[in-house]
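Before any comments, here is the structure.
A protein chain is absent from this complex, but the other protein chains hold their places.
Let's turn to chain A:
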């Protein structure tokens, strides 16, 4: 489970990459998605603004350059222009090759405001070859309003040939209204220049800029995506570790995490500790209660046993009932505490070993031999105390009934389960009594000395762990108890 981007803890099947929809769905539910969305939006906004500014700026500066050329042309023409006393205008021959060659791309004209606000062309450059510069209708008014200033405009249609349609070359035109000496009427000077080069330059620049920005944007979004995935990896790791704790594969959050989520990991650990403490406290209380009650019960049993008669008999019987009740309720309390436990795992082998050593010692008179086998590393998903309780009671029971031999074999069965088989070579248990033995558990070992609550504890504990226990005949001759318990992969 190395993958697992963004999904919740419960979606354990996160190994398969799902549809793109998970990245483009509602952004609120995934941190990854939210980060990627925010960053992408910001990147796109910034890049669009940048692109727009760059292309605009490029065009502006190109137009400014054209503007200089145009005003130079106007200045040239103004210098060469003479106004006669009768008001007629002549322009000295301009020895400028570009102004002479027809349709060279550099044009000028001199005009005067005519009646009804129209401009009347007086002189035009040879390069115009009889064509006319387009003059917008509102130009005279604007020129009159800003006398002396230069007004530039675009002429997308270019030169008109006798009004028969556009020549096809877009022009940039500048116009300026000037007062010439010796003439009362103002004169309008017009200069035009071919702007198709500039336009294609601008277009090329725009294409280049947008392409570059687009790839930059894509690159950035991918980088953000990777950054988020890599940046959030500790979160996924933490999630997996918590899942491990829940599944009992680990007891605590063990890894070090980055500064930002280390506190979270520590809090989880503290929560686990707190949980453990609570359980321990419960246990201690329960143990104390046991101790407090059991010594007086011993006294009553002993005292009643020392006398004959109906009263001692009654006391003895009732004391046994009390004993059973105390044990029963203590177990219930312990089972309740147990249900909250997280993440404990206990290796089987050392528990089997210590139990075997101890019980062989206890049953030394009988010479019981306990032969146990368990694979290395097989672990019970639960607490050591509980495993001791389960195995101790089953093994003690087996030792009690065995003639000589007790055999225990433990093994994993896969799917997080394991099985422990405890067998003896004793008399065994008739089939019709097995069910009852498991149901009540209590009384079957009364006939050998001992307190005899072993099996009921085992049944309740097994149930609390979601395991199973069954009894059958052993090929060794005695009883065979098969205990299925949750295992932890370790």
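Going forward, contacts are C-beta pairs under 8 Å (C-beta built on N, C-alpha and C of every residue); 3 or more make two chains touch, one makes a residue touch a chain; residues count from 1.
Keep this in mind: contacts and distances are computed from a predicted model.
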One chain of this complex is missing from the view, so tell me which of "Xanthine dehydrogenase family protein subunit M", "Thiosulfohydrolase SoxB", "Two-component system OmpR family response regulator" or "Sugar ABC transporter permease" is its UniProt name.
"Two-component system OmpR family response regulator"
Quick one: which of A:234, A:392 or A:486 touches the chain that's been left out?
A:392
Quick one: which of A:294, A:328 or A:468 touches the chain that's been left out?
A:294
Hidden partner chain, touching residue among A:86, A:308 or A:364
A:364
Which is it among A:29, A:203 or A:373 that touches the chain not included here?
A:373
Residue touching the undisplayed chain, where the options are A:131, A:327 or A:460:
A:327
Residue list for chain A contacting the dropped chain reads 287, 290-291, 293-303, 305-306, 319, 323, 327, 353-358, 360-362, 364-365, 367-373, 384-385, 388-389, 391-393, 404-405, 449-451
